[in-house]
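Here it is: the structure, laid out below.
Here the complex is missing a single protein chain, while all its other protein chains stay put.
Naming follows writing order (A, B and C), and every chain is counted from residue 1.
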Amino acid sequence: MSTAGNKSAPVFGIAAEFSCARDLYHAAEKIRDAGFRKWDVFSPFPIHGMDEAMGMKRSLLGKIVFLGGLTGFFTAVTLEFVPTSFLYPLIVAGKPTNLFTVPAFFPIMFELTILISAFTAVFGMLIMNGLPRLNHALFNWDRFKKVTEDKFFVAIESGDPKFSERSVRDLLESLGGTNVTTIHGD
Amino acid sequence: MKKILNHPPREARPNIWRSLREFENDPEFAKHLEAEFPRGADVYEDSGLSKRDFLKLMGASMALAGVGLTGCRRPEAHLVPFAKGVEWTIPGKFLYYATSMPTRTGAIPLIASTSDGRPTKLEGNPLHPFSNGGTDSFAQAAILDLYDPYRAKTILDRGKAVDAAAFDAFLQSVSQGGGKGVAFLAEKKNSPTRDRLRTELERNFPGVLWAEYEPLGDSEAEAAAAAAFGAGTRLLPKFDRADVILALDSDFLNPIETGIGYAAGFSARRNPDQQGAPMNRLYVVENHYTITGGMADHRLRSKVSDLGEFARRLAIVIAGQTSDPGLAAVLGAFPKAEAEFDEAWITGCANDLLANPGRSLVLTGPQTPAAIQVLVHAINNALGNLGTTLLGVANPAPAAATIADLAKAMAAGAVKTLFILGGNPAYNAPADLNFVSLLAKVPDVVKLGLFEDETSRVSRWHVPAAHFLETWGDARTYDGTYSSVQPMILPLWGGVSELDILSKLLGGAAVDGPELVRATFDSLAPASAVSEAGGPDLLWNSFLRIGFLPGTGFAEAALHFSAAAASAIAAKAAPAAHGIELVFLQSPSVDDGRYANNSWLLETPDFVTKVTWDNAVLVSPATAKALGIKANNFGKFEEIAQKLGNEIDYDLVADIVELSDGKNTIEAAAIVAPGHADDSLSIALGYGRKGVSALMENVGFDAYPLRSSSSPRLSTGVSIKVTGKTYPLAQTQEHRSMEGRDLVREGTIERYKENPAFAQKMGMDAHIPENISLYTHPALTSAEQWGMTVDLNTCTGCNACAVACQAENNVPVVGKAQVRKNRDMAWIRIDRYFAGEPDEPEMLSQAMMCQHCENAPCETVCPVNATVHSEDGLNLMAYNRCIGTRYCANNCPWKVRRFNYFDYNQRPIDQLYWGPLAKKGMADSLKMAKNPNVTVRMRGVMEKCTFCIQRIEEAKISRLVEAGPTAKSETPISAFKVACQQACPNDSLVFGDIMDRESRVARLRSSERGYTMYNYLNAAPRVTYLARIRNPNPKMPGADRVGMANGAPHGEHEAAGPHDSQTSHSSHEPAAPTPAEAH
Amino acid sequence: MSEATATIEEKLSDEEKQVVRPPLVLNKRTMGWISSYISSIVEDKTPTWWWVSMGVTVPLTLMCLACLAYLIATGVGVWGNNHPVGWAWDITNFVFWIGIGHAGTLISAILFLTRQKWRTSINRAAEAMTLFAVVCAGIYPALHVGRVWMAWFLAPVPNANGIWQNFRSPLLWDVFAVSTYFTVSVLFWYTGLIPDLATIRDRCTSKIKKFIYGVMALGWRGGNRQWRHYEKAYLILAGLSTPLVLSVHSVVSFDFATSVIPGWHTTIFPPYFVAGAIFGGFAMVLTIMIPACAIYKPLHDLVTINHVDKMCKIILLTGSIVGYAYLMELFIAWYGGNPFERAAFWYRAFGPYWWAYAAMMFCNVIAPQMFWFKYFRTNLLWVWIIVQFPNMGMWFERFVIIATTLSRDFTPSAWGMFHPTWVDICTFIGTFGLFTTLFLIFIRFLPMICMFEVKAVLPEADPHHGEAHH
Partner (left out) sequence: MANFFPKWTNWIPLKVVICLGVVGVAVAGGITYYFTPKYTRVGYMPTQPAPFSHAIHVEQLGMDCRYCHSFVEVASHSNIPTTQACMACHTQIRPTSPKLEAVRESWKTGQPVNWVRVHKVPDYTYFNHAVHVNRGVSCFSCHGAVNEMKTVFQDQPQSMSWCLNCHRAPENFLRPPTEIYNMKWKPAPGESQRKIGNEFKAAWEVNPPVTCGGCHR
């Protein structure tokens, strides 16, 4: 009956260790079918098809980034046309200061679109992942260090409505999980 | 960085500027200015010297004028403002005064713009009857000489600084000595006052020897004229009456040789569109390319030593036709010599002259041996040109002894006291006189000069001379018109004028004002004029205001050719010379050496070789090959490139050759000069001076040692050998060929007559489609639209515009090393191309400045909007916005943009690479030379021709001020000229409002001769070039090659290519590749 | 070397022999091995060779900085630039370095999008190379201006002068393109680093390392709920970087293509600049990776001959594209019939700078043809030697395009030659010092191979791995 973290602290959840991607994958399918919600699988690398195995929808990130891109584009349009056509229209090489000067403005529109999109992508991803978060209950469990090397884990959180210590332990063991451990916070 | 102006130190002396000057002398002054105008935050934008310093100086001086106004009322009738009558200096407003610059042949009438009591710009006096407002590069650069920090500042007695009193005492002792053993050696000047004092002196002190010496003087011409027409006769050619002109070794179109106004009337007759009179035709026979040769319709290369024989053969043909006894007589006396000439050329030319009796003109150079000149006078006589195209005037100026006479006296020990009034005989006296050793024999030598030079070193006294802008004086222009010389500023370093010295020797008191000149004036002023003006004082005032006394030209003297006297001289013609000759040229930069410290001129490229900072021996390609002189020693890569058929545009590394006339030997760099005569060498005088100023060190080669008093023009039979040493030369233009690009467009007058617009459809422009824009260009809203035309038919390439621009726009000097790196800063340059056969090339000049394109390629690439367009069509350059990416310069097809690679205004040109360790700031006196209305640029910014925007804005502003609270359009904008236009002696540059149909520029712009360059770019330049029209004589050999710089007319219908061989100076040269070459 | 040069077949186990494609990781390396070996490069004590190389590169870097200080203090005149040739080595080196940078982004982005799994072992180093190359490149446009202290005029910020930038200027496009490129590359690179930083965080022992890597890893836990966003973000970044990298060099080429100068004013520039960039960039990747693998021999199991072979093929392809562009330029110049264009290209080939053109042609077009032969693609020594030619050739290409064109354009009277000064030369050499220094620091402190991606391409990474046997 192994535990990790500060026993007096509330239980974060129960975690089990798996040796290979295949076992983890099948375990995930079972847990999904068992109807758990607040749980996750941990692996050193993204496992192909794991989203389906866990029954998750596609990430929303793409749509957010699209908005970011639009912002970038319109920033550029404003940045270029407002000074050139309105604030201080200057005669440069006999070129128009109206809409027809737009061909020369495309490159910057393009660059800013890319720039803001990239920012949204990265920071959007971090926020959706709740990162940076340096302290986490799982880090209390020494074996969990191996997750970034070559071990695979499943953790079912105590917050899950169907969570009960016993049933979850049995489930994880039945799935072939080793070192099933109750994780406490600190 | 804000600069504080300190006036150069000078002993106080009461004068009209008392308060201001004492104040300037005061060390406190710096602090005053500092306090009144604290250092600004604009450290970076503000480039070097701020234009404001002078407004400040002035502002401060006004603040002082409290004393100024009462303490020194302006002394009675002094400087009388020209044109714009301003009673008293007004902050930041220019005052204009009429004056003139004395030259050896006359004087250049000038208008001096003074700003707050310091002259900043000289321009020609447009009212003057003789000069018509032209100037030359020397006049334009005179300002820099005035403020030259190297000028002599103290009186030296045996090398020790003494005060003025000591020298005055000396003068007194001399005048008390009764003038025993006193001699003078003066420069040629046409100053009636000096002549008056001199004659007085000779009267008071019998036995005084007065000699005059000009290394480049016209003593030969005088001798010839005296012999042929009687003493004191001066010849005045009338180019406006001449249809056919033959110039023998005469660069008469070059104002620095003949003086402003001499060739006036030529350019008018050069206009193919003129009504009535036909376009004139010019034949030139010369050994090296001159700008006159560049203008020639037919040019013959000939050794100078063969000119006599040429004249003789010409005379034979003419004598045969005219059977003129005078000519026959002279011809009989004139010795025969051997020389190879194209007889067809001589007969063709002679027949053309004969066909135009009384409307032709044959000219020789000022130093052409008198024997040849008399023969030419005989020819003109035979052609009936005397009194029609060639007038005679009587020059009353007393004759003077020559330097040879003086030398004799000195050798005999007859000279105890020698006054050297200007000039530098120790450096430039004929070698055979050994003048330096002679000077040692004279106990008391007084040297009056602007610089402590070679002569000062061997003289007991050195007296700093007053610059002509610092002193009162007078001069006669070449035609004799009496012109004023007024001081614009008090002597910066207490200079003394020669008039002062003479009058003191006469026992007169020191004169501060115009008394001496006034006395002469009163004696010269015609009674009629006096009464007309209503009294001598009023006439004097108008004399000062307009700068000359009308109707004082020399009296015309009928020319009677005396064959006998002429024959006597003709008989003395030099015998035929064999071997290689060395011809001594006037330097367009340093004249005879007198401007050797003028960095503006030193950096102005030679007309033909485009070499700056140095002179060089010119050699024809054939002779160079024969002597083994390399065109360029740059290096291996370049040799291989040449094998691949490329013209040199590597920086020039010249061979050093050794020249010897048996007695003396000099070394000089040699460069191959297309169009030069074979077996003939030319070298400009005046270089290679040592130990006078840092600027003069290692600049060029001194050719005087090979020059003898008997033959000033050339030294025959010199031996030359290649030393194997090399010497780097700095050229502003390395490439010679137009590469078939129709940059300069020319055609014969026939071609022009049958297709006046031929130039607009030349080469590429013959078949490219019309330019169309994808979008409509924004309207240029201003009523005035500025533009310029350049008439290639009259532009000789004399550089006057270039120096004028440098003076007007504070263009920095970068030094030889930087010119070598192609970093010269000239805003307007004269592009010079050679076309035609390699050994008989045609020379083309083209003034090149910012074209102010309406769709300027430079503008669109500037990331910070530092260069944009103004509503009146100017391509603007905001220095303070420029960050210096140089993209604009890269994208300029004309390559007229100039980048400040270093802090040229802040660092000495020999310390440019020292970075922060270099000395900072420029000499105070040089700051005074700056135009206060033009920003002095700092390093790292781009600059270029602005069409003199400061003048444009000045005109617009004064118009608005005049208009006041009324409609602007009702007040016309006052006429003004831009600097280059004003300086042009031939009126080739025309600037103005192209929207004003009446304006000259608008009419010329729409002329059918007009074309713009690089049409296909659709840049729409505001500068229009007027095609060059040549007037060949079809009967002359090679007439079919004249006017073909762009290839034969069929060339109009094809792009560059096949006819490249014609347009390249070297036979093995591809311009644009033909398909075969490209692959 | 010998180990590496042995043919792949010898190394394959029986099981691997059944696989159609040669495996991406040799010798059945396990995930554990990968983590521990790659991390060990970071964890072990600093090797001597590292100090030695730093001893060389750091002084070079300092020399570069000294030259730049002199430049700013004295003026652009300390370089050889002059009046016809307003841009010379400065912009040449800028384009050269920025070009090198492109391979990194290309490998990580385009190969990622096209699911080229073999990229995994080289993309990290390639991206690092990108960043450092862009750093070197950035020096030039920033400092070639005459008044560096006024360079802020390029930033479109409201100011008391009420004046703005000229957004039509390709130089301003450059400012945006290059800064965007750098920023996005940093983001891309760092995103890729997060899981590996976590690995090191979990392995390291010293407190300082725990802290530093801990912070840098942002508390990565490797949960699938993180991976799914992470993968999405990475995919998007790849998708953004691909057009970006193409645009950046296109914009750089606009500096020339949008001008009116014959030899610059050509529509062919954007594609051919991009091709050239990839060409030179791959050459530089190999130039760096081959020695790196020579030092860390076991890396040959990750960066296999197979990779080298593929990269050589790309070099061969892009080299030929560039060669085609060169010939096409000449053809169009002739076919277009514009005498100025004709002359410009004639002078490129046979003008005073014929030697630069010849060098360019040999290095970029002739030399890479060696890669038609498998032997030269698979012999590391040969590969390394041959890829030095593109490295040089691409520099000459930029020099030819910039200096040669400017030295002879429209107006013959203004024609003039460019000669580099010692400052030009030292600055350029110095940038190599800077580049190498940064790269050494990188391999010393960060995992130079993307561990989690390599693990992901191992057979056992497949959730259905071996199920066939059951």
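Everything below uses one rule, namely that a residue touches a chain if its C-beta (ideal position, glycine included) is under 8 Å from a C-beta of that chain, and two chains touch if they have at least 3 such contacts.
Just so you know, these numbers come straight off a predicted model, no measurement behind them.
> What shown chains come into contact with the chain that's not displayed?
A, B, C
> Among B:Gln950, B:Ser999, B:Thr1012 or B:Asn1031, choose the residue that contacts the chain missing from this document, as touch is defined above.
B:Gln950
> Pick out the residues on chain C that sit against the missing chain.
The missing chain touches chain C at positions 158-163, 210-211, 214, 219.
> Which chain A residues would touch the chain omitted from the figure, given the whole complex?
Within chain A, the residues that touch the unshown chain are 5-6, 88, 90-91, 132-136, 139-140, 142, 185-186.
> On chain B, where is the contact patch with the chain that was removed from view?
Residues in contact with the chain left out: 2, 19, 22-23, 26, 28, 31-32, 35-38, 40, 42, 45-47, 50-52, 55, 58-60, 62-71, 90-93, 781, 868-871, 874, 876-881, 933-935, 946, 949-950, 953, 957, 960-961, 963-969.
Everything that follows uses one rule, which is that only the chains that are shown with their structure count from here on.
> So which bits of chain C are touching at least two other chains?
Within chain C, residues 163-166, 168, 170, 172 contact more than one other chain.
> Please output the residue numbers of chain A that touch at least 2 other chains, ranges allowed.
Where chain A meets two or more other chains at a single residue, that happens at 90, 92-93, 95, 101.
> What residues of chain B sit close enough to touch chain A in their complex?
773, 775-778, 780, 854-860, 862, 865, 868-871, 1020
> Quick check on the complex: what are the chain A residues that touch chain B?
89-97, 100-101
> Inside the complex, what are the residues of chain C that reach chain B?
For this pair, the touching residues of chain C are 70, 73-78, 80-87, 144-147, 149-151, 153-154, 163-166, 168-172, 175, 255, 258-261, 330, 333-334, 337-340, 342-343, 345-347, 349-352, 354-355, 406-417, 419.
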